[in-house]
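A single structure is presented below for examination.
All protein chains of the complex are present and in place, except for one that has been dropped.
Here is chain A:
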Amino acid sequence: MTEAVMATNSPSVFLLTVNGQIEGANFPEYDNLYCKYCFVYGHDWAPTSGLEEGITQITCKGSHSSHKLIWNFPLETTFKSTNPSGWPQLVVSVYGPDVFGNDVVRGYGATHIPFTPGQHTRTIPMFVPEPTWRLQKFTSWLLGRRPEYTDPKVVAQGEGREVTRVRSQGFVTVSFNIMTKDMKKLGYDTGPSSPANTQSATSGWSTEEQPYKI
């Protein structure tokens, strides 16, 4: 089907190819973590190839190399759409065992897929919902259960966020290689394609070490 799209001269859809990896994470207080990912996109969008969701291995911090958690997990998906509205977002959630060995969530986060062709690195801040009431706080501590979102996709939505209290406690680093097809032909100007050295600029205020200098 991609061949059929490639052949047309006056296209009605454009393609967005996302190749990349979930490189790793930085959670100063936790270890033995794994990561789930999925994509959230608008009505006009549809994936044409690749996996829409996945789950990484469990990793722990290297004994010699700093405090980084490494997953090196591949992302390969192609989307098609007629309209940039509802541009896909990558939603990641990180889980790990608590002291009792139960899997609990250590962070949710989301970022828009970059839309300029080229190489991009994004550092996604990760947060968990906080118990609303003090009693809930106490019982969640007692039972070793913390609040979770029933669907992690809510972190990609702008509605209904005002009722949540969260605690941010780490970062996930994702790298993207973006290709688009026929966006120019459809009249969309996404700006200059980024030179390779802008990748550090996009994550400037949330590099691994910086936020933890208190």
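Here is the rule we use: a contact is a pair of C-beta atoms (placed from the backbone, for glycine too) under 8 Å apart; a residue touches a chain by one contact, two chains touch by 3 or more; residues count from 1.
Here is the rule we use: contacts and distances are computed from a predicted model.
Missing chain, UniProt name from the options "Ras-related protein Rab", "B9 domain-containing protein 2", "LicD/FKTN/FKRP nucleotidyltransferase domain-containing protein" or "Anaphase-promoting complex subunit 2": "B9 domain-containing protein 2". The missing chain, though absent from the display, is touched by one residue of A:Gly42, A:Pro74 or A:Gly144; that residue is A:Gly42.
Note that of A:Asn32, A:Asn102 or A:Ser168, the residue touching the chain absent from this view is A:Ser168. Of the listed positions A:Val94, A:Ala110 or A:Val174, the one in contact with the omitted chain in the full complex is A:Ala110. Within the complete assembly, A:Gln89 is the residue of A:Thr56, A:Gln89 or A:Thr173 that touches the hidden chain. Taking the whole complex into account, chain A touches the unshown chain at residues 28-29, 42, 83-87, 89, 109-112, 114-116, 124-125, 127, 130, 155-159, 161-162, 164-169, 186-192, 194, 198, 201-202, 204-206, 211-214.
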